[in-house]
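Okay, structure first, notes after.
With one protein chain held back, the other chains of the complex are shown just where they sit.
Order of writing sets the chain letters: A and B. Residues in each chain are counted from 1.
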């Protein structure tokens, strides 16, 4: 799952950078940032040297995603908008949220810390990539995307608090994240704005 | 003071995100970033796991500020622009600058490090929130805001260098920061640009 996620995230990030007409260095940076900046932020927050700097295999998977984006760009309008990419991305979201929750529990963080690190691990890379592309992170105003990682991280914490073993908690986190993400994709879920909330509750 | 600051900073950040029509996830993230990213950056720079990930009470205060922004938004045009918010924000600025200066002295940094960490602790959250909103941090080109933290951090360092005890240094830092900020608000102070400086000195 982690491998699928790294390739999918790098492909999605690189495709965005190609569309913004970044050069191939920029395309590679945005792709690798999308795949690795969430995990690197997690590592920095918990005081570790980012794994991505040390793990040649993971970097190779990220570079594979970058190459796929460049090659597919010649054939498809938007390789990052195909169903297969969206589902691979959902798998990555689940894998990265779970990886974050595991590390957060390991260092003894409480509920908020677990959910925060799971979410940052899952969506921090994409958010940072959007900043490099000079736009607000899309997770903050559209789609139902980061919320899946919030729910997954909450599930991990809940199962741990109920003394479930770590494998079961990880399975719950991954299932909730990927499950809510697939539902969000197929049903077009969004998170309401304060404006809409007030229009609904106020009158 | 720290509690007032957390609520005020989260309220100010969330109100900006509501106005930018972010969804409620985005509003919560921008509010919490405004309240906690300065302190988290301080902790990362000095090699600690951010307190905000570990302290449930502080996060609750941040979430209170987010809720206040959402609720008040229905009643007021700009809850972040009311005098009470501006003064609560000034208190937060002073509390966070002081917290930063204390940590910087603890790990033995010289004058520049103390002023830098005090300023980052006080204004880093708001600056990061502006980046998420796809704009330049307002502290870099308008108002007299971050400069108050610079002056407060300098006061902390000066009192420490003069062998004053830590409580006195903290009181001096907080007083200078909140005092200059209240003066800046009431008198409309700004920091000159290079262009204005040269217009004044050159001719």
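Of note:
Rule of thumb we're sticking to: contacts are C-beta pairs under 8 Å (C-beta built on N, C-alpha and C of every residue); 3 or more make two chains touch, one makes a residue touch a chain.
Source: prediction; values computed, not measured.
Listed by residue number, the positions of chain B touching the unshown chain are 44-47, 104, 107, 109-113, 116-117, 127, 131, 134-137, 139-142, 146-147, 150, 190-195, 197-198, 202. Interface residues of chain A with the unshown chain, by the touch rule above, are 17-18, 20-27, 29-30, 40, 44, 47-50, 53-54, 56, 59, 69-70, 73-74, 131-134.
Everything that follows uses one rule, which is that only the chains that are shown with their structure count from here on.
Note: centroid distance chain A to chain B, computed from Cα atoms, is 29 Å.
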